[in-house]
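Complex shown without one protein chain; remaining protein chains in place.
Chain lettering (A and B) follows the sequence in which the chains are written, and residue indices restart at 1 in each chain.
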C-alpha cells in the first residue's frame, strides 16, 4: 500500500472509530461524573461539575455496600467456574481428540448440544432445589461450568488437534502416567489456548446476568450484573450513579483486555477458526 | 476436583498402560475414560437432566408447589400467544440481520485491519473492546443514546438537519435498533475471527495471484474470500446461535416493547417464567430448542460440507 493511502485510510478509520466506538464509552464516563440533575437529562454534554469521587463513594456505599459484596461474589464466581472449565474442559477435549471409540460420536454430539441448546431454566432450578444448591454461590458456579464447558471443550479440542501425537508417545515411552502426561506434558503446550478460554469465559461469566438472576436470588448473593439491573430500576433519578456502576463494572474486562489483547487474537487463530 | 479423583484409577491404569505401550504404539490407554467423569457429572446433572426433564414439564401445568399433567395444552396455548407468532418472526429477523451484518462488517474490518493501515493496533483494540463489556451496561447506554428527543444520536442527526426516528419507540424500528447495537457489540469477535482466518492464508497465494496480475478485487474475490471460508462459517454459526437465543440485550433495551413489537422467543419465555407459568415457559424452551436445532444442525453440516469441497 502506498504511504499516502495508508495515512489517508488510517485517519478515516480512526475518525469513524472515534464516532462509533469511542463516543458511547465517553458518554458512560461523562454521565458517571455529572451531578444528578445534569445526568438525568441523559444528553451528550460536558459536565458542569465533576464529581467523580462523590459519585464513586455514593455508588459504593449504596444499599449497605452491596456493590462491594457483589464484586466479591462475582470474582469468586468467575475464578472458580473458569478454573473448572479450563481443567475439566481440557481433560475432556484431550481424550476426545486423541482416542476415537464408538462413544466419540455421541460425546461430540453432546458437546455440540451444550453449545446450541438453550438451557431449560425452570427445570434447572428444580434440580438445584433437589440438590439443596438453589440460591447458593456453589450452585451458580456449577451451573456456569455446565453451560460453559462445551465452548471450552471445542476450543481445546481444535487446538489439541494441532499438537503432534509424537509428543504424547514420547512421554508415554518415558513412562508417564496419563495424569502426568496430561498435566505436565500436554497442559503446558496448551498455554495460548488456555489464555483464550480464560479470557473469553471469564468475560462471559463476569458479564452474565441471566443465570445469577435465575439461580442466585437474594440480597447478599448479588453479582455485579444484578446490581446493574436493580440499579436501573431504582436509580430513576440518579443516572450518574447508574453510569458510575456501569463504569466500575467495565474496569475488570478492561484490565483483562490490556493484559491479554495479543493472546486473544493468537488464541482465536488456533481455536475458533479451525474449530 | 482433579486432585481428588485421580488417586484410585490412575494406579489401576498404570500397569495396563505399561503393557499396552509395549504391545502397540497406537495404544488408547494414555487417554483414560475417567477424564470425562468430572465434566460429565456436572454437565449431566445441570444440563442434560434439566433438558430431558423439560420435555416432561412442558406437558404440565407447573407452579412452585405442584405440577399437573395436561398433555399438549401448553403448546397449543403457546401458539395462541399473541406475541409468539410475532416473536417467532422477530427471532429469525434478528438472527439473520445480526449474523449477516457481522459477516459483512467482520470481513471488511478483518481485511482493513490486516492491511498495512496506520493505527492498526488501536483500531483492533477499539473494535474488539465492546465484546468484553457487560451487555446490560451496553443496553442501558444505548437506550440513552437512542432516546428520540434527548439522545446523542438524534441530536447529532438534527445538527445536520435530519429528523431522527424513534429508534426504540417506533414499533417497526425497535427490533432493528437493538440488532444494530448487537452488531456494534459483537462485530469485534467476528473481526478477530476473520483477522485470524486471513492471517493464516499462506503468503504464496497472494504472490501467485499477484504474479497472475490480479487487482485488489480479484485478490479479494479469488483468494481472501474463499480461503477465509472457515472463518465465515464460524462467524455465521456463532452469531446465528447467539441471535436465535438472544435475550439480554433485548430485555435491557426494550423488554420486548413497545407493546410486543420487539419480542423474540426467548423474551416470551422469560415473560411466562416471570408470570409464574413454569410449564408454559418450559414449553417455550422446548420450542426454542427445536427451532435452534432445526436451523443450526443442518446449516453447520452444510457449511462444513462446503468447507470440504473447497
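The rule is simple: a residue touches a chain if its C-beta (ideal position, glycine included) is under 8 Å from a C-beta of that chain, and two chains touch if they have at least 3 such contacts.
Rule of thumb we're sticking to: contacts and distances are computed from a predicted model.
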"ABC transporter substrate-binding protein", "Putative membrane protein", "Monovalent cation/H(+) antiporter subunit G" or "Aspartyl/glutamyl-tRNA(Asn/Gln) amidotransferase subunit B" - which is the UniProt name of the missing chain: "ABC transporter substrate-binding protein"
Among the chains presented, those that the missing one touches: A, B
Sole contact to the chain not displayed, among A:129, A:162 or A:184: A:129
Of B:91, B:246, B:261 or B:300, the residue in touch with the unshown chain: B:261
Those residues of subunit A which, in the complete complex, touch the missing chain: 40, 58, 61-65, 68-69, 129, 134, 213, 217-219, 230, 233-238
For subunit B, residues in touch with the removed chain: 61, 63-65, 68, 77, 80, 82-83, 147-149, 166, 168-171, 255-261, 271, 274-277, 280
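Convention: only the chains that are shown with their structure count from here on.
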Subunit A and subunit B: spacing of chain centres that average the CA atoms, whole Å: 14
Interface residues, subunit B side, partner subunit A - complex: 1-2, 6, 10, 13-14, 17-18, 21, 25, 27-33, 35-36, 38-39, 42-43, 45-51, 53-54, 57, 62, 112, 115-120, 122-138, 140-142, 144-145, 147, 150-152, 155, 184, 192-193, 195-197, 199-200, 230-231, 234, 238, 241, 245, 247-248, 252, 266, 269, 273, 278, 281-282, 285-286, 288-289, 292-293, 296-297
Residues of subunit A defined as touching subunit B within the complex: 1, 6-7, 9-11, 13-14, 17, 20-24, 27-28, 31, 41-44, 84, 87-89, 91-92, 94-96, 98-99, 101, 107, 110, 113-124, 126-128, 131, 142-143, 145-147, 149, 153, 168-169, 171-173, 175-179, 181-182, 203, 207, 209-210, 224-225, 228-229, 232, 239, 242-243, 246, 249-250, 253-254, 256-257, 261, 264-265, 268-269, 272-275
